[in-house]
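What you see is the complex with one protein chain gone and the rest in place.
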Amino acid sequence: MATIPDAAASPVAVEQIRTGEQYIDSLRNRNLTVFLFGELVAEPADHPMIRPSINAVAETYDLAARAPELATALSPLTGERVNRFLHIAGSADDLVRQNKMQRRLGQLTGTCFQRCVGLDAIGSCHSVTFDIDAERGSDYYRRFIGFLKRAQTANIVIGGAMTDPKGDRSKSPHQQADPDLFLHVSKRDDKGIYVSGAKMHQTGAVNSHWLIFMPTMRMTDADKDWAVVGAVRVDAPGLTYIVGRQTNDTRIVDGGSMDAGNAQFAGQESLIVFEDVFVPYEHVFMDGEWQYAATLVERFTTYHRSSYVCKTGLGDVLIGAAAEAASHNGVESVSHIKDKLVEMTHLNETIYSSCMAAAYRARPMASGAWLNDEMLSNVAKHNVTRFPFEISRLAQDIAGGLVVTMPSEKDLQNNEVGPLIRKFLQGKSGVDTVDRMRILRLIENMTIGRNAVGYLTESLHGAGSPQAQRIQIARGMKIDDKKQRARHLAGIAETRPKNA
Amino acid sequence: MATIPDAAASPVAVEQIRTGEQYIDSLRNRNLTVFLFGELVAEPADHPMIRPSINAVAETYDLAARAPELATALSPLTGERVNRFLHIAGSADDLVRQNKMQRRLGQLTGTCFQRCVGLDAIGSCHSVTFDIDAERGSDYYRRFIGFLKRAQTANIVIGGAMTDPKGDRSKSPHQQADPDLFLHVSKRDDKGIYVSGAKMHQTGAVNSHWLIFMPTMRMTDADKDWAVVGAVRVDAPGLTYIVGRQTNDTRIVDGGSMDAGNAQFAGQESLIVFEDVFVPYEHVFMDGEWQYAATLVERFTTYHRSSYVCKTGLGDVLIGAAAEAASHNGVESVSHIKDKLVEMTHLNETIYSSCMAAAYRARPMASGAWLNDEMLSNVAKHNVTRFPFEISRLAQDIAGGLVVTMPSEKDLQNNEVGPLIRKFLQGKSGVDTVDRMRILRLIENMTIGRNAVGYLTESLHGAGSPQAQRIQIARGMKIDDKKQRARHLAGIAETRPKNA
Amino acid sequence: MATIPDAAASPVAVEQIRTGEQYIDSLRNRNLTVFLFGELVAEPADHPMIRPSINAVAETYDLAARAPELATALSPLTGERVNRFLHIAGSADDLVRQNKMQRRLGQLTGTCFQRCVGLDAIGSCHSVTFDIDAERGSDYYRRFIGFLKRAQTANIVIGGAMTDPKGDRSKSPHQQADPDLFLHVSKRDDKGIYVSGAKMHQTGAVNSHWLIFMPTMRMTDADKDWAVVGAVRVDAPGLTYIVGRQTNDTRIVDGGSMDAGNAQFAGQESLIVFEDVFVPYEHVFMDGEWQYAATLVERFTTYHRSSYVCKTGLGDVLIGAAAEAASHNGVESVSHIKDKLVEMTHLNETIYSSCMAAAYRARPMASGAWLNDEMLSNVAKHNVTRFPFEISRLAQDIAGGLVVTMPSEKDLQNNEVGPLIRKFLQGKSGVDTVDRMRILRLIENMTIGRNAVGYLTESLHGAGSPQAQRIQIARGMKIDDKKQRARHLAGIAETRPKNA
Partner (left out) sequence: MATIPDAAASPVAVEQIRTGEQYIDSLRNRNLTVFLFGELVAEPADHPMIRPSINAVAETYDLAARAPELATALSPLTGERVNRFLHIAGSADDLVRQNKMQRRLGQLTGTCFQRCVGLDAIGSCHSVTFDIDAERGSDYYRRFIGFLKRAQTANIVIGGAMTDPKGDRSKSPHQQADPDLFLHVSKRDDKGIYVSGAKMHQTGAVNSHWLIFMPTMRMTDADKDWAVVGAVRVDAPGLTYIVGRQTNDTRIVDGGSMDAGNAQFAGQESLIVFEDVFVPYEHVFMDGEWQYAATLVERFTTYHRSSYVCKTGLGDVLIGAAAEAASHNGVESVSHIKDKLVEMTHLNETIYSSCMAAAYRARPMASGAWLNDEMLSNVAKHNVTRFPFEISRLAQDIAGGLVVTMPSEKDLQNNEVGPLIRKFLQGKSGVDTVDRMRILRLIENMTIGRNAVGYLTESLHGAGSPQAQRIQIARGMKIDDKKQRARHLAGIAETRPKNA
């Protein structure tokens, strides 16, 4: 079993997690405080409702083994190839490969594999700690690099935690009635700080080994105590996880493998409560430098909005499922069906192109980390808030009403009605009725079931809701340059615009 | 308890169902063969998962009592006011009121109240039986009127059953490998016929008292045995019901009232299998007149596509829920939020206007029944296949990610984490966190939960999938007249078009 | 020739305009001050660029003769049938017929026939003068009815004038640097008032006999002088008309009949300048009652937004032209072409249904005039700001690039290149190349030519820009009722909503 890196022992000689199976083992016996349906979960790694989300993370390990050029990278920190989810992008090409890996994992799991928040957290901390140190003479970058190096060596899962509860949205952190509505330093001593508060809808937190917490928005001088970044072990004292309900989450518990639609993989989000959680200074990466909160958020969202390229992998699966359903109905060559499949593909590839362009047009920051193009990253995510909904609607259109009216697997297994179901749900000659039902359940899963949570709602709100992208697009749209060009062509401005 | 009308005793003196409660009582002790999750359901009326769908139907009784001008009509058959769901539209105004009633019931239940199929079945049978008799000298209209009169008197629920399994879609009924893939006359004697086959995704079948079965498409001479219309008691021997699974269907069983989102109301669809079900001639309304199959289907779909006006009632609820969620977040007056609520309303009212115009422009048929405008009814339904998806997306946009990441009600009730949830899910000052959670659960219910089945997927496929409307629109679009007008204005055609 | 009614002689015995030809005659010799391309137009009625817009108005006379049930109505004022454009809607049925007439005229002309503003002006003045008198004891209604009766008898064209220049949009009329930026009473004597200012983009003004001017927005006590309504002869001293340029307006002057696309019909908009124009009190219908300005605007826009039903008539022509172009190319039965024609029709009929529903759901006001449903009228117009653009795009898609690259008619007539054009622009065998070119020119005319002004841009801005409808939709959306329904279904509100 892998030993999780500890700041007290640096560098740590740890065994390394090498496979998905080893990863799953590493999650056991951690005594996490995880609540689900009002009960403390004894062993999350073995809870049937949580397990599919763990499987999705495990796939990130196995892919690294199967396709190292895609899912690993040579770390300048360790001199070894490391899992790409622990690698700081050192070139546009790194970000391009990352996009490809994310699409592939979307194809492989049909769900959220949960590691992008952590990946984008280390990406943004790398440059921000570097910048703070450069201007302030602080020591954050060294600490961060030390942490990251140990994480790479042990090959652990780092989760990121950003979204605070926010309370009254018209008030800044220090103005809130309850200081805990934004995560903050509740006390400190000579060894480290203690943080309290909460982080909402945290992707894959329970399945991670460490969490990096970050501020969620621009701050002011008075918000100093809330301007805090650090890393904590997932099993640190004071941490409580309340796993969120998902649509059809209990289907996996019902028994059988069909009704879940995708029995193997799912996403996971939870509410994390911090109650005086200790963070030794060696794991503190920002501590009061409120001026950098906005920078960190902007870099993080620029990375993270591009990470929604993963949805094109889910789109591939859903397009494939719709085509398969059409084939089961014997209508795959009907013109309106083909046309819908083309439209789905067009929308899916449009998202992909925006994400890829954002990666290719990345630029280096002072720390050497490369950051996606901000405008295109926002444009990409904004398309993600729209197109999966239309792809999903078209998938349901092709699949037909059975997606939501089909009998349960238990009915199928019943001696009396099972044969009736097989008889009447028969598709085109030669198609196995059970195969047909399985494909329809997968479409249900992705459009109105458990993984629709990730494919649709999370596509809206993850990495910032649509309006957040619009604000960034407005900031980057260079309207004065555009106006000047219009004036010039309209015959008003004498002088040619700059960059003419 | 109401006695269900029986053809053998005609006219039947029956007690009348008067209230929702009496209706629910009337469903008990019928010994239906209903399967759910692989088990025979002892008493569907009391099954917690089925009950919300019964409640929705019950609301059609209670509304009739509360708002008789809306939900009842004066029957020329009985001389009494009858539930509008049992009334043959005798004017455009009847159809207009019907639309209003359907919207109101959508507002009241937030789901499918399941009676429109039956309503539209009697509407189309009225004129088609009349037409067949007029041309063939048959006796169907008298039988049908007798049946309907008894149904009105007893105030029962009539379900409609149309969609056959269809098997190989490139083949007509008589060409199928298995004759049961379309419902057909399997044998006959001097008392009546026996029918076998199945009807798919039948709305509210288990909650009905009688079913009218109808052919699902155009037929040929060789399909005579499949050209059959009749009425059967829901508890007739040979009928088996397999209730379909719905998203989040088991949440209501989990205990508590929150996680279901809408604990009181839901829809229902099932697969009905007919095995040599006897239908006395007095309840047979078409028997081999294959030439009228297409007419019946066209009239039925013209009625039924307009019935999707109910979704504007669901839209009202969802718009209200989104506005309430925005209010809980303290952002209701933010411009992009207001703009989204306006857009949702615009789309919802566009659907309403199409349905209303179709009703106002209704025309009488030979039997005296009035039929909605066919073009506008198809246009209305086609908008229903699109706009609820966008309304739903905007509702999720306004509501935020909590819609899919919120802890369960059991967590809220837990002594340890309940207070944490209340603390961190607090909205704007003064908002009860539980109210906030309830509204978000309602939005989940309608956009990615149990009632999304009806609001989204059924909006796509009910009364015909999008392509079915496009075919009808193509048929009605009078392209030659339009071309002639273009030629005239282009200076080609000398003569003015007709109707100039 | 018809004598235009004059307040000084009341009642006036006038000859009546009966035909389009008589109407055109009636426009001559009026000594209007009309400017076009920097020159005073000697006789607008015979100006080749203006004439097509006159032809379109003339069609409203000829249709009345050909189809009196559609384009005339029995006036309670005169006891005779009058042109429907001079009739006050006295029932929902009147508004329904009006919609049908407007669609028909759109089909007949393929452009804006310019009489709806006047029609909607008399409709709103009818009820508002009635209301003012009822509350204030004034004499406006009698005056207005007198004016209208004379207009009906003489069968003249009344134009409406509403949109002021507005200047600084953050200021109300009395706050403007220049009082003329809103039309206002500049002086008065015992015979009448004098008004100064301007009205922008006035449809068909030059082609009218009389104009009714109205305030353009809500006013305050200090804006009394701007709260003025009255009727003036188009040739009254002090009026100047500057005709606006339209896309491709000069093609009609180039010679030939092809390049214009629609050589016979076009729209017209002009800037009207008022310089101390005298209005005798008998023709003043509001004079300082600023409280009614908003009412008048709201009623006018409710009428006028529904009047955009005319665009469905243009849509019919464009759909027909696209189908004809497809037929010329031999591709009319190709599936994607058919699908696009269906989509165009669906969008066109959606607009129609909204307008028709608004008419059917009209309600009477105190004066006895009936007003369209406000919500649906706004919804209808809002769809008009979107769908014609997509219909236009699809028409161009079907038509192909020749729409914008085709040689001129003069090239076609040239001995050298004419035969080459005929040879190479040949469509499917049997199609006359000239016919093909004419249809493409018509599509150009409606999508990127002179009548695109009316079909597209005016569809955006006429009767209020998109945002104006959104504001009205927001006002009428009954959000509190919707919220209450949501709370009830979410299990929050104990009590059932009103209207449950």
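Order of writing sets the labels: A, B and C. Residues in every chain begin at 1.
One rule holds for everything that comes next: contacts are C-beta pairs under 8 Å (C-beta built on N, C-alpha and C of every residue); 3 or more make two chains touch, one makes a residue touch a chain.
Predicted, not measured: the structure shown is a model, and the values here were computed from it.
Asker: Tell me which of A:N383, A:T447 or A:S465 is the one touching the absent chain.
Answerer: Residue touching the absent chain, from the options given: A:N383.
Asker: Which residue, A:T250, A:S354, A:T405 or A:Q426, contacts the hidden chain when the whole complex is considered?
Answerer: Checking the options A:T250, A:S354, A:T405 or A:Q426, the one contacting the hidden chain is A:S354.
Asker: Can you work out which residue in B:D139, B:D339 or B:D481 touches the chain that's missing from view?
Answerer: B:D339
Asker: Looking beyond the chains shown, say which of C:E59, C:D223, C:D259 or C:E374 touches the absent one.
Answerer: Of all options in C:E59, C:D223, C:D259 or C:E374, contact with the hidden chain holds for C:D259.
Asker: In the full complex, which bits of chain C touch the chain not displayed? Write them out.
Answerer: Residues of chain C in touch with the missing chain: 35-39, 165, 167-170, 177-178, 180-181, 198, 200-201, 240, 242-248, 250-251, 254, 259, 269-271, 273, 329-331, 336, 385-386, 389-390, 393, 396-397, 400-408, 410-414, 416-417, 420-421, 423-426, 428-429, 444, 447-449, 452-453, 456-458, 460-462, 465-467, 470.
Asker: Considering the entire assembly, which residues of chain A contact the chain that has been omitted?
Answerer: Residues 66, 96, 104, 107-110, 257-258, 261-265, 316-321, 323-324, 327, 338-339, 341-342, 345-346, 349-350, 352-354, 356-358, 360-361, 375-376, 379-380, 382-383, 435, 438-439, 441-442, 469-470, 473-474, 477, 479, 481-487, 489-492, 497, 499-500 of chain A touch the chain that is not shown.
Asker: I need the residue numbers on chain B that touch the omitted chain, in ascending order.
Answerer: The missing chain touches chain B at positions 335-336, 339.
Here, only the chains that are shown with their structure count from here on.
Asker: Rounded to the nearest 5 degrees, how far is chain A rotated relative to chain C when their C-alpha atoms are superposed?
Answerer: In short, 180 degrees.
Asker: Do chain A and chain B, two copies of one chain sequence, contact each other through the same residue numbers, with over half in common, or through different ones?
Answerer: Chain A vs chain B: same; shared/all numbers exceeds half.
Asker: Using Cα averages as centroids, what's the distance between chain A and chain C in whole Å?
Answerer: Inter-chain centre distance comes to 53 Å.
Asker: Provide the list of chain B residues touching at least two other chains, using ranges where the numbers run on.
Answerer: Answer for chain B, listing residues that touch two or more other chains: 470.
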